[in-house]
Structure formats: structure tokens, C-alpha cells
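Inspection log for the structure reproduced underneath, given as C-alpha cells.
A single protein chain has been removed from this complex, and every other one stays in its place.
First chain written, first letter: the chains are A and B, and each begins at residue 1.
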């Protein structure tokens, strides 16, 4: 048992989140996947803070959480606006910006 | 021969050019409000220029005067001073241009009376006179070139004066383009002078021309000759001059008979010091003159258009002049004398032809004339005097000047001299033939008029210049050769005349020429005067006649040698441009456009596709990092 376990777990969670972004179409679920990716990064930061013996990693993880909260607020507001005009929360339906 | 600064009235010689130029400017810029008095202003400026030129000439006294004006171009080593050279040679030309020009302006008042664009016509005529005076008065080759192009422009504008007629527009374009060929030669000659001598002033060039290599001088001489051929309608650039008769008749008289087309003779006479150094170029001048002489005479025999006959006659007579100036010092004076007398009688003939056309509702086909002698007495008499002067009837002007040229040709003494003299005498006979044919078809015989044509004498404003020119035609030769010898007047320019050693006695030449002339007249009477003239030209004619009618195939030769290959070249270039250049550019654009629109297809608008490519990129980066650190 070493800190590597935490890091590998974080990598796997990150990958699951990324694949979720790619395969899910519900915008809210996609957002959840992004949250999962952010959380796995936080786990990495906390782990490295412990390994390096400084507390800066935790501070940055805190900042990530704050930024994630702001991002969630804005993102969900955008999803609401899109839903209100298009009656759909599918990311595939918002595809007008193309060739 | 030194040049002295001008004094007295001659300091204002620039007014000679400025007056008609101002007239042209006022008439062109003034617009319709000058319509009522424009012709009077146009005539007035030229008359004033003639009076001024006459006064200056009286003051000249055989000197060579330079009128400094201002610095025209000073760039690097090229320093062109705008100055005028007033010497006996240019004085002669000034008098010819302004004198004949003034008469023709007066004539045009009547001739163009019913044309709605008469003011414009006078503006162009004034422009022409100004440019022509600049041509003969300039004291350097650049000024000459400016005048040269100016008369070309005026000639173009005036030939195309009735530009609503396609034939006139085409003729103007033809004249302009063929002149351009000659102008290129003149420009190249000037470049060559500047490159070799560093100057373009007459004094500088003529003073240093002896230091140049023989080949260079010959090149300059030949290039100048090319320019002269273009302007003067000499072989091989003679084809434009007959077509230029599409312009109004006063234009034909002034520009295409009396003055502009003699600019080539002036150029070669002015450049006598250059040709003195290069016998080769001089021999080519001789050859050009002799060939043109024959071409013009032969072509003139078969034309039915009265103005075309006169035009070919002009070509032929200028050929005489080229022949004369090509003979060297012995011929200059003879050539210039012929130029002056020719200016009188040919202008008079053209004005007479214009008068006839005026009476015949602008008909030019001589087969439709006939019997006009009784209807148009003044025209008949003046035209007849011009005719006699042209064919060299004894003691009229053509007799003196043409004989002088033929004598000068024989005076060469060698076989070439005899050949040239023989050609000149033969051409004199042909001249007599075609001019007699013209006279017989126009003024004698039974009337062959179109129905509804009522010939009448022209108004006095037209006949008065004709009378004056007829008087000039009769007297000019005697005055210039016997009474006030042009030879003496021009001595300051061409040096003392050598004591002529006549190979053939002048009397013999005169008798010979007169006999040949009489034969020509007789032949013409036998062929034309004795018989009824058919109203339409006979179709079944000999090959010679057919060739003469087509002016010895000059147009056909030009067409097959220059026009067709030019068109092929143009078409090939257009093809290369369309397919090659445009193809490459368009192809590149199409390739880029196609590939970018194909590339744009990857922008599906699906955010998940974009995220997929991002993950792919992340995988690649991670793999690369691992590969680097593991390696």
C-alpha cells in the first residue's frame, strides 16, 4: 500500500469521467461527469500534498472546489436557458455551430 | 555653324507655337459657348502665327538663332532644355505650315459650315498646327519627339473626326498604329543618342556624331528613317496614308499632303550631319524613296476614289523627296524645294477635290464624276493649275523642283544614279498618266452623276484659298529655284552648294522628263479620255491593274505578315493566360477551397465529437510523455 494506489484510483476515476462526457448525451449527466473529473484531480492534489509534506496542494484543491462551484452554477444556468428555448437537454441537439 | 542667341522679334518665336495651342485650348475647354466664333478664333491664331513667322523670317538673315525657354527635363545626366531653334530650315517649314495652314483654315470655314462639330474640328486643326510647329522649331530631339507625337495625335483625332463611320474609325486606328511603329524607331534612335552621346540637343548630337562608331551611326540613321517612314507614309509603312483620306478633305490637304507627312523629310534633312556619317543609312533612304515612288505612282493609276489617287500621289511625291534627301548634300535643297512646291499644289489639289466632293454630295468615286469643268469653273481652273504643276508642266513649280531631283539623281554618276534617275523619270510619266486620268474622269467627258446631284461652284471662302494655292503652285517653283533660290537661303544649314558637275545636261533631263510626261498624258487620253468611262469599275482586268488597285497588296502583306501572326500570338497568350496562369491560380484556389470545405466537414457541431478529439490528443500527449521519460 502506497500513495500510488490513490493516484491510480484518481486516474481511473478521471478516465471514467472523461468517457462519460463522451458517451452521455444528457447535458446534466455530462456535467456530473465533469464534476467527477474535477474530484479525481482533487484527490491527486491532496495525495501529492501529503507526499510532499506541504499544504499547498490542499489549498489548490480548495480553489478547484470553489471554481467548480462557480462553473456548476453557470453551467446549469446555461443548460436551463437552452432547455427553455429548445425543450431539450441533449448536448447533441445544440449543434447549430458547425460548417 | 554656330548658334547665336535670339534677338529682336525672334525671341518671341515661342508665340508661334503658343498661339495655335491657346486657340486649341480655348476651343476645347470653352465648350459650346465658343461654337459661334470658334472657327474665326481658330483661323485667327494661325493667321497671326503666319504673320509672326513671316516677320521673324524677314529678320533672320541667314543666322541660326536659339530661343532658350526653360528647363524641360533635368534628371541625372539627362538635361533637356526646352528651346527653339530658328534657322533657315525651320523658317521655311514655319512659313509652309502656317501659310498653307492658314489658307486651309479659311477653306474649312466654308467646307465644314454645316458640320455640328465645326468648333472641335478647328480645335484639332489648331492643335495640329501647334504640334507641327513644335516639331520643326524644337532645338532637340525630345522636343521634336513631343511634336511628332502631337501631330500623330492630331492626325488620329482628325482622321476619326467622323468617327460614327466605322471606316473612319478604323482608318484612324490604322494610321495611329502604323505611326506607332515608326515612333518606336524614332524613340529608340533618341535613346541610342542619349546612351552614346549623353545629349539629345541637335548641337550636341551633330557635333559629336563623328566620334561614334560606324555601326552606331548607321543604327541611329536607320531608326530615324523608320520613324520618318512611319510619319511620311513611306515603304514599308505606306499603307495608312491612303486610308487616312477618310478624314475631312481639309485634313487630307493640310496634314496628309502638305505638312505632317513631310515631317519625315524634315527629320532626315535636319539630321543631315548624321547621314553624312553613314552612307549605308543614306543608301537605305534612297532605296526607300525609290521604292515608295514607284509604289505610289503605280497604285495611283488604278484608284477610282479621287482622294485616294491624290493620296497615292502624295506617297509617290514624298518618295521623290526621300530620294532627294537620300542623295546627300546635292539633294537636300532639291528635296526641300519639292516639299514646298508640293505643299502648295497638293494642298490646292486636295482643296479642289474637296470642292468637287462638296458639289457632288460627298461622292468620291471618279466614275460618278465627269463634265464638271463647265459647272465649276474656279475649281476647274485652280485644280488644273495644280495638276499641271504636279505633273511637271514646263515652267510651273513641279517642273523646276522635280527636274532638280532627277538631275541630282543622275549626278551621282554611277549606275545607281542612272537607275534612280530612270525610275524617277518613269514615275513622272506615271504621275502624268494618273493625274490626267483623274482630270479626264472628273472634269471632262459626259456627266455620270448620281441622280439628284446638282453640281455648283463652292462659296468664295473656299475658292479663295484654292486660288491663292493655285497661284502658289504656278509661281513657287520659279520663285524658289530661279528668283530667290532656296539653295542660297539654306546655305547656312547645309553649307555651300558644291559646284554641280552635271552628268546629263539639265536641258536634256528637262526635255526627257517633259517628253515622258507628255507620253503619260497621251496614254491617259488614249485609255480614258477617248472612251466612255464605265460607271462601275471593270472586273475583267489585267493582273497589273488588279495589283495596282490593291496598292500592290500592301494591306495583304501587312495582314499576313503582322496582323495574322499577331492575332495568333495574342490568342496563344490569351490561351496561356486563361489556362495556364488563371488555371494555376484558380486551381490553387479551388484546391484550397475544396480541401477546406472538406476539412470543415469535421466541424460537425457535436460537442462530444470535439471532446473525443481532445481525449485523443490527451492520449497522444500522455503516450509521448511516457515514451520520452521511459526512453
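Assorted remarks:
In the analysis below, a contact is a pair of C-beta atoms (placed from the backbone, for glycine too) under 8 Å apart; a residue touches a chain by one contact, two chains touch by 3 or more.
Keep in mind that, in the parts below, contacts and distances are computed from a predicted model.
The complex includes a chain that is not drawn, and of the options "Iron complex transport system permease protein", "NADH-quinone oxidoreductase subunit J", "BMP family ABC transporter substrate-binding protein" or "Sigma-70 family RNA polymerase sigma factor" the UniProt name matching it is "NADH-quinone oxidoreductase subunit J". In the complete assembly, the contact with the undisplayed chain comes from B:630, out of B:4, B:195, B:483 or B:630. Take chain B: the residues that touch the chain left off the picture are 604, 606, 608-609, 612, 615-616, 618-619, 622-623, 625-626, 629-630. Along chain A, the points of touch with the absent chain fall at residues 1-9, 11-20, 22-26, 28-29, 31-33, 35-36, 39, 42-43, 46-47, 49-56, 58-59, 61-63, 65-74, 76-81, 83-84, 87, 89, 92.
Note that only the chains that are shown with their structure count from here on.
Across the interface of their complex, chain A is touched by residues 597, 600-601, 603-608, 611-612, 615, 618 of chain B.
Taken in their complex, chain A has these residues touching chain B: 18, 21-23, 25, 91-92, 94-99.
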